[in-house]
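For reference, the structure I am asking about is given below.
With one protein chain held back, the other chains of the complex are shown just where they sit.
What follows is chain A.
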Amino acid sequence: MAELNPYIPFLSEITEVIKHTEIEYTFRMTYTGDVKPGQFFEVSLPKFGEAPISVSGIGDGTVDLTIRKVGKVTDEIFENYVGDTLFLRGPYGNGFDIENYKGKEILLVAGGTGLSPVKGIVDYFSAHPDDCKSFTLLVGFKSPKDMLFKKDFEEWEKNIKVVLTVDYPDDDYSGNCGLVTHYIPELLVKDLKEAVGIVVGPPVMMKCVISDLLAKGFFEENLWISQERKMCCGIGKCGHCKIDDTYICLDGPVFNYTKGKFLKD
């Protein structure tokens, strides 16, 4: 057998489980090999099926998968992860290339679980703040209960500018409220020709944020997005993720906006 069978998953050990909310946990999985933020693995559970999950963190011999419990496969992961292992295949997709952002003013806008695929970028620049001119993280969650990566925020706030907001505050909450778009006008950008915007979240959120950033004067070629579509293979075969001549699983999920704006389902 010359080529490896790309459909057969491998076993990966769960080294740690970080619980963010009732339905969102990060599973730290053993993995050695090249991997980039924004790439994804197919979590592949015999009997239940597969779910594409973004890499939400990259460690020494590990990758983080932050999983939201929403259905057949993900329910099973939450209920039975005590098994200590998960089957994975991947990583797939292009992912974000940190090199594209080095030396620039970076504005990263994420909505909810959209933070997962870009978290590796935040981690990197939080650890290497000198590698960019400035880094602003603008994140919105539905409510304080939905916040992910609380521990990481504490760390990030030491090194980069963080603006955190929630749509629906509760009684104990004292921070920013409202949609992320509310906070875009007040962000100062020194050099719009160079400034990079990275935007990931639900489709409507991405649309609004992109339009605000363009209005603010960001250049299309400096904006980056990540797309989610149904995926059954992750390797350009099953067809489900295709939009026009683009396979999201192969050519994406990360797109420069000059290309991303033409993706019409």
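Operating definition for what follows: a contact is a pair of C-beta atoms (placed from the backbone, for glycine too) under 8 Å apart; a residue touches a chain by one contact, two chains touch by 3 or more; residues count from 1.
Just so it is clear, contacts and distances are computed from a predicted model.
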item	value
Chain excluded from display, named as in UniProt, from "Polar amino acid transport system ATP-binding protein", "Anaerobic sulfite reductase subunit A", "Carbon-monoxide dehydrogenase medium subunit" or "NADH-quinone oxidoreductase"	"Anaerobic sulfite reductase subunit A"
Residue in contact with the excluded chain [from A:Pro144, A:Pro169 or A:Gly236]	A:Gly236
Sites on chain A contacted by the missing partner chain, in the whole complex	1, 3, 5-9, 11, 46-51, 70-71, 74, 85, 87, 228-230, 232-233, 235-240, 242, 244-245, 247, 249-250, 262, 264-265
